[in-house]
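Sharing a structure, written as structure tokens. Questions coming.
Excluded from the complex is one protein chain; the other protein chains are retained at their positions.
Chain naming follows the written order as A, B, C and D, and within any one chain the residues start at number 1.
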Amino acid sequence: MTTSPATERGGVTGRAPWPLVVPALLGLAFLVLPLAGLLVRAPWSTLPRRLAEPQVLEALRLSLVTASLATAVCLLLGVPLAWLLARASFPGRRLVRALVTVPLVLPPVVGGVALLLVLGRRGLLGQWLEGTFGITLPFTTAGVVVAEAFVAMPFLVISVEGALRAADPRYEEAAATLGASRWTAFRRVTLPLVMPGVIAGAVLCWARALGEFGATITFAGNFPGTTQTMPLAVYLALETEPEAAIVLSLVLLAVSVVILASLRDRWTSSP
Amino acid sequence: MTTSPATERGGVTGRAPWPLVVPALLGLAFLVLPLAGLLVRAPWSTLPRRLAEPQVLEALRLSLVTASLATAVCLLLGVPLAWLLARASFPGRRLVRALVTVPLVLPPVVGGVALLLVLGRRGLLGQWLEGTFGITLPFTTAGVVVAEAFVAMPFLVISVEGALRAADPRYEEAAATLGASRWTAFRRVTLPLVMPGVIAGAVLCWARALGEFGATITFAGNFPGTTQTMPLAVYLALETEPEAAIVLSLVLLAVSVVILASLRDRWTSSP
Amino acid sequence: AGQVGGTPAAEGDRTLTVFAAASLTGSFTEIGWAFEAAHPGTAVRFNFGSSATLAQQIVQGAPADVFAAASPATMKPVTDASLAAGAPVTFARNKLRIAVPAGNPAKVDALEDLADARVKVALCARQVPCGAAAVKALDAAGLKVTPVTLEQDVKATLTKVELGEVDAALVYQTDVIAAAGKVKGIAFPEADQAVNDYPVAALAKAPAGDLARRFVDLVLSRQGRQTLAAAGFEVVPAP
Amino acid sequence: MTGPSTGPSTGRGAGLRARLVVTRPSFALDITLEVAAGEVVALLGPNGAGKTTALRALAGLTPLSAGGTITLDGLPLHPLPAEQRPIGMVFQNYLLFPHLSALDNVAFGPRCQGASKAEARRTAADLLRRIGLAEQASARPGRLSGGQAQRVALARALAVRPRLLLLDEPLAALDAHTRLEIRSHLRRHLAGFDGATVLVTHDPLDAMVLADRLVVVEHGSVVQQGGPAEVARRPRTDYVARLVGLNLFRGVADGHRVEVGELTFSTSEQPAGAVFVAFSPAAVALYRSRPDGSPRNLWRARIDGIERHGDNVRVHLAGPIAAFADITPAALADLDLAPGQEIWASVKATETHAYPA
Partner (left out) sequence: MTGPSTGPSTGRGAGLRARLVVTRPSFALDITLEVAAGEVVALLGPNGAGKTTALRALAGLTPLSAGGTITLDGLPLHPLPAEQRPIGMVFQNYLLFPHLSALDNVAFGPRCQGASKAEARRTAADLLRRIGLAEQASARPGRLSGGQAQRVALARALAVRPRLLLLDEPLAALDAHTRLEIRSHLRRHLAGFDGATVLVTHDPLDAMVLADRLVVVEHGSVVQQGGPAEVARRPRTDYVARLVGLNLFRGVADGHRVEVGELTFSTSEQPAGAVFVAFSPAAVALYRSRPDGSPRNLWRARIDGIERHGDNVRVHLAGPIAAFADITPAALADLDLAPGQEIWASVKATETHAYPA
């Protein structure tokens, strides 16, 4: 698991094989060129004015807060779920694993409807939640977090499960002989070993939550300040001023790229 | 990397630790309960009639074909890109890695607009493509694949990169001493080793492509038979007949769950 | 936009929640300001979205006071569930226009031109109001148009025109006005056969019931209609 | 199962008693193991004999098949999961946690046993100092040399103060100097506590020096056991004979004469019936022509190979019996031997050793 020998072999660029480099650069271009298109079209002159609008900042703040909370929820529930899928054997595991992808395949708006059906005021659980604890989720910031977590969790679960499957289980055995319970072994050995996979999953999860639109607007509505995240603001801007929508998207992008670029290396280099 | 010792230790269920099992079950419930809500609300009586509609089958077929093609494109371009990000060191790698998440964060509709700006009739590349090769992407099935691949590729890239980072690079060194070029080492050693991660990424990618809506309709439009995938059909059904939308979603879900449940174990158990 | 201080306690700090079709974003936001000015201490919260989604939310118990939909069909689930306080009132109409990109590359100037196979046309899908209207207009003209795409809403249709991906599309007058400069609108006679009505209703279980009625009144008032007309809506004569 | 049971008479259940049964499609292990408290038993055997499997079964990492039981200090161990067994284990390929420093690897066990972080680190630092790795305390395993890594693995296993210590080749990667130190450190540690130790090693010297008793496993079964001297003097299988550097043959004795295949050996002992005959390669003399001297045990052999062996030369002999002969380089030059050549070989009766099979 040491990465130092690889580091010792030095940069790869010198003799990186073209069957890898050519498609890699094509892929990168494919992902990044459309961004260039947006940048070209963006109305740079009005940018400062837009950024000054309190609603934009509010939506941005709300987006960042809810996406981060949703990622936290997903980590809390998703990493254990991934572990169960990768390490436990129980009847129907294949089905359960496939079911985890449900929120991915469900068109987000339908996902939002499904959430309303279950957690809405008249929903299966929602009624009980409201009756017993006085909790209503739809049309609240908490609802945004729920919608984002619902849509983003599969990304976390599936990447972490993949990482767990690729990890060497003999380290867990070594931990067991040292008296570590499965929980301790998971926490202190397995988790750090698959940290790159967890981080990859969390990044996917966070980014997906940040860009979530359909489930959020359906389940939580579109209220400035409480549930209007950036993608919702972008949607509304598209109704009135398409250029503004591009500016808003670029702001969202820039913030997320800066955050990801500054966070990831520090995290990924630790294990 | 052997999994046999873990297998030898037998199923985990007997003494799986509750700090993992409890959140895992909560997470599972969170992902699956909304599905239950949909099932309860689904108009089962009209289901057979809906399934018989040729448009539904056409949309389903189109969805499966385009999602699979998009996944193939993503594997072809995304795995090399992941390798570059994980193993090569070049200036600005952190930024490039963050840029890969752009299509995730971009609201899909804006993503579609961005694709149009680049690959549309008047787009930066689109003009050239049409002039030189007579290729137009918008409003074609190829356009659907492009839109889905654009939105889904980050999932593949980021999970595979995570898997590559967690893999032991010393096996690549061993391959090098046996005369394997970096390309051979990648193909015959690294790739099989990170196969669980690649499969996880491909599953995410396929499922995301299958559920893709915003970028597809914006870039490729919506025309039955050529560009109307299931999520587009669902969205439009939602406008007039929410029950029909639920039925369509369930059909899409059922098909994807069956496909994933039948494919994944055969693949993941191989390495 | 909560009000702090300066307001008589009698009015209290109240919030009025309005669910409105996304196409009303501009005009209703303005009407909202007017309402807040007229009712100090009251904040108007808007939830703009697709009419169908909004209806779904209301049926599922969303805390809404007023619902303004983009078509009678999308209002229907709400009235069916007896959630509207009284019959919905049509407050605005929208008429179709042919939209062509700046420069009109395909030289479109009448509805018949859309039937030309060389002209790339975008229409709204039949399931959304502008699509239903387009079908009506084309039927009235006896034309068979094969579009390249059936868009999910009118804004998406308009985007295709703005970016030059299609040569022509049928959109609303309001959209042509909002996209002033980037698309050109062409009026056509059959548009009169395909007018789309916007109904508004105060809701039965409105948490702010009295305010809801007053908001509907404001929409129907001269001031409201002026605002809507400025956005390109055809204003319904006062009842 | 042929050797006499020389296991110590363990008092009231102190120590380890185990019947290890592991059945795999292509391999079956079934051995009985008794290790008194404070005793060190070395598990010896050819590659693939099942030694690692036996240790894993003791540790609870490989489940026992039907019939297997493990008792430690009178208490049944087999129902417990690995983490509840009071064991320490050194793995054949170390398995140091790659994300933890050497210090934290060693501190891991004490932490799991409830020690505070500071306490665990103190214990660990102390152990690392004792094995001469104080400087590497903060290094990740990827930056340790092979021998350093194995020493850290050893320290990690000792840090939990186990009642049963399981060591799979603990000294294999150590250099001569360190091996000596670690060996005596290990001995001192083992002397200091009254737990049982099971040690797998391929090094006869390690086995002889460290172990109170040897258990030789082949193909999943015990083929011989006993004190180091006993095993060294009276090997019962080819593997053990090679291990202790003897030529070994099975024959039928009748007075001073032992029939080994077509040969007849004279021996100094007088056993009867089926016997083993053992003698050292150094006791074999080679002649170009038939000698007339006193050695009675004379046979014609073909030279199969010649290799250096320490300061001497080892000659592989084929013929009626396959044997090794160790001769000095000077003798090799005198005799002018080459592979394929036919020669005479003999061994004095007093140098051979016969004992019941």
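Simple rule for what comes next: contacts are C-beta pairs under 8 Å (C-beta built on N, C-alpha and C of every residue); 3 or more make two chains touch, one makes a residue touch a chain.
Just so you know, these numbers come straight off a predicted model, no measurement behind them.
Remark: the omitted chain is touched by one listed residue; of D:G68, D:P162 or D:P204 this is D:P204.
Shown as candidates are D:A14, D:L80, D:A172 or D:A282; the residue that touches the absent chain is D:A172.
Of D:R17, D:R151, D:R234 or D:H353, it is D:R151 that touches the chain left out of the display.
When the missing chain is restored to the complex, the residue among B:T46, B:Q127, B:S181 or B:S262 that touches it is B:S181. Residues 1-5, 170-171, 173-182, 184-185, 188-189, 192-193, 195, 271 of chain B touch the missing chain (whole complex, contact as defined above). Touching residues on chain D toward the chain that is not drawn are 44-49, 51-52, 92-94, 136, 144-148, 151, 168-169, 172-180, 183-184, 187-188, 202-205, 208-209, 229, 238-239, 242-243, 305, 307-311.
Convention: only the chains that are shown with their structure count from here on.
Number of steps on the shortest path from chain B to chain C, with steps defined by chain touch: 1. Inter-chain spacing, taken between the CA centroids of chain A and chain B, is 14 Å. Touching two or more other chains at once are residues 61, 81-82 of chain D. Contact with two or more other chains is made by residues 5, 9, 15, 109, 113, 116-117, 235, 238, 242 of chain B.
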